[in-house]
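Removed: one protein chain of the complex. Kept in place: all other protein chains.
The chains carry the letters A and B, assigned in the order they are written, with residues numbered from 1 in each.
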Amino acid sequence: MCLAVPMRLETRDELSGIAEIDGVRREVSLMLVPEAQAGDWVLVHAGYAIGTVDEAEAQETLALLRQAAELSELP
Amino acid sequence: MITAQQLADPAAVRGLLGHIDAIARRLPRRVTFMEVCGTHTNAIAAAGLRRLLPPQIRLISGPGCPVCVTPVGYLDRAEALARRDDVTICTFGDLLRVPSSHGSLEQARARGADVRVVYSPRDAVAVARAAPQRTVVFLGVGFETTVPTVAAALLEAERDGVANFLVLSGHKTMPGPLRALAGDDDVAVDGFICPGHVSVITGSRAFSFLPEEFGTPAVVAGFTPTDVLRGVLALARQLVDGRAELENLYGRVVSPEGNLTAQALVARTFAPADATWRGLGAIPGSGLELRQEFAARDAARLEVPLPEPEEPAGCRCGDVLKGLIDPTDCPLFAAACTPEAPVGACMVSAEGACAAWYRHERSPGAAQ
Partner (left out) sequence: MTRRPDTVLLAHGGGGRLTRELVRSTFLPAFRNPALETLTDAAILEPLPAGRLALTTDAFVVDPLEFPGGDLGRLAVCGTVNDLAVAGARPVALTAAFILEEGLETALLDRLVASAARAAAAAAVPIVAGDTKVVPRGKGDGIFAVTAGLGVVPTGRDLGDHRIVPGDVILVSGPIAAHGGTIVACRHGLAGGGLESDCAPLNGLVEHLLGSGVEVHAMHDPTRGGVATTCNEVAERCNARLVLEATAIPVQPAVTAVCELLGLDPLYLACEGRLLAWVAADHAPRALQVLREHPLGREAACIGRVETAAAGGSVVLRTAYGVERPLDLLSGSEVPRIC
């Protein structure tokens, strides 16, 4: 019961903001992540941001996956 | 930022499978890893990951589907409330087709009940706002990922004076059943894949009792194919190395302490209570009920006639949820119990182990 999608927070006001992924937009509540700023990536579940996505960790994961992909190309 | 495509990259998946194959050869025997999140169950089934793993690694689904573990008593109460003329039921789509003693909410709607599917608890507050003369009951099911959203919606209703927004809490929390499973001698699980989004709220620390108290390896993993496979790989490595640790592999959204704001909102609105888990029985302190000060919003206080709850005969959902049997071992599977005519909740919810198995794992003529 964890369907949550990372979306980019475009704009925000006090308690909610507009989040976007692939051009699709929805109003999301920021009551659970009040510190999120416009431009942050947030994880959205049931119309609420429940956390922010850490850019550095995301890059680390990307690097790990690239390594794994390279391994798969070895004979 | 990392994209969904990158996280599903077939080359990365192949590479991870190569690592898993290599480490699996060093395992002393066949091992069983359990995931405990309905979203994991469906993601694994949709990508066909189970069949890609080497035979030494068996991946099973535990009690991670909130719909499947919701007892019939809750569903009966929801259905009875739906039949009241003054009540509008708002529910996540997941519950719409789950059978109660008197049929599902979808069937109740067909008979004239006002039942609406919402994507967000906020949408239910909006329904209440727009119809002050109706009593709007939101069916609160879901684990720690979802509870904060319901708490926030309730507090928003409080703040704005939307008095007709009520919640029927069927919420449950994760550590309880995991403890029960880890401590159950019948259940032989060698490693746990812990729910990634529950962990966003609770923090990865919430699951450290698994290695610390039970010596069982555990990982926190996300839901994309590469996330799941990284989880399997890490568990296999722990076993080969003789380690038992909690590894957080979903650091891009999960921290050790979790979302403190969300935890505080939940603490303000809900209090731990004993709860019954369909198939597992009563687990103390594993449920959540509305705090006393919100009694006026507690739909459980509304008077409705209730039938004696019955567990359907022959149903082995409980054993499936504990990972003791595969869905195909249940005598009712794909015979008396199908997605069109489900007997137990494991078949109704698309994420239920049996429904997911039926949709994705039954393979007439599928390649090996």
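In the analysis below, a contact is a pair of C-beta atoms (placed from the backbone, for glycine too) under 8 Å apart; a residue touches a chain by one contact, two chains touch by 3 or more.
A quick note: this is a predicted structure, and the numbers were derived from the prediction, not measured.
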Check your understanding: Pick from B:Phe92, B:Phe207 or B:Tyr250: which residue touches the chain that isn't shown?
Key -> B:Phe92
Check your understanding: With respect to the chain omitted from the figure, which of B:Thr146, B:Thr202, B:Thr216 or B:Gln263 is a touching residue?
Key -> B:Thr146
Practice item. Based on the whole complex, identify which of B:Pro10, B:Gly112 or B:Gly183 touches the chain you can't see. Key: B:Pro10
Exercise for review: Against the chain that's been left off, what residues of chain B make contact? List them.
Suggested key: 4, 8, 10, 13-14, 38-39, 42, 45-49, 51-52, 65-67, 92-94, 96-97, 106, 117-120, 123, 142, 146, 225, 338-340, 349-351, 358-367
Check your understanding: Which chain A residues touch the hidden chain?
Key -> 1-3, 5, 20-27, 44-47
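The rule is short, and it goes like this: only the chains that are shown with their structure count from here on.
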Study note, to complete from the structure: chain A and chain B have mean C-alpha positions lying a whole-number Å distance apart equal to 21
Check your understanding: Mind pulling up the chain A residues that touch chain B in the complex?
Key -> 1-4, 6, 8, 29, 31-34, 41, 43, 45-48, 50-55, 57-62, 64-73
Practice item. Spell out the part of chain B that touches chain A in their complex, as residue ranges. Key: 1-2, 6-7, 9, 11-12, 14-16, 18-19, 37-40, 64-67, 92, 94, 119-123, 141-143, 145-146, 148-149, 152, 155-156, 195-198, 200-201, 223, 226, 230, 251-254, 259, 261-262, 265, 351
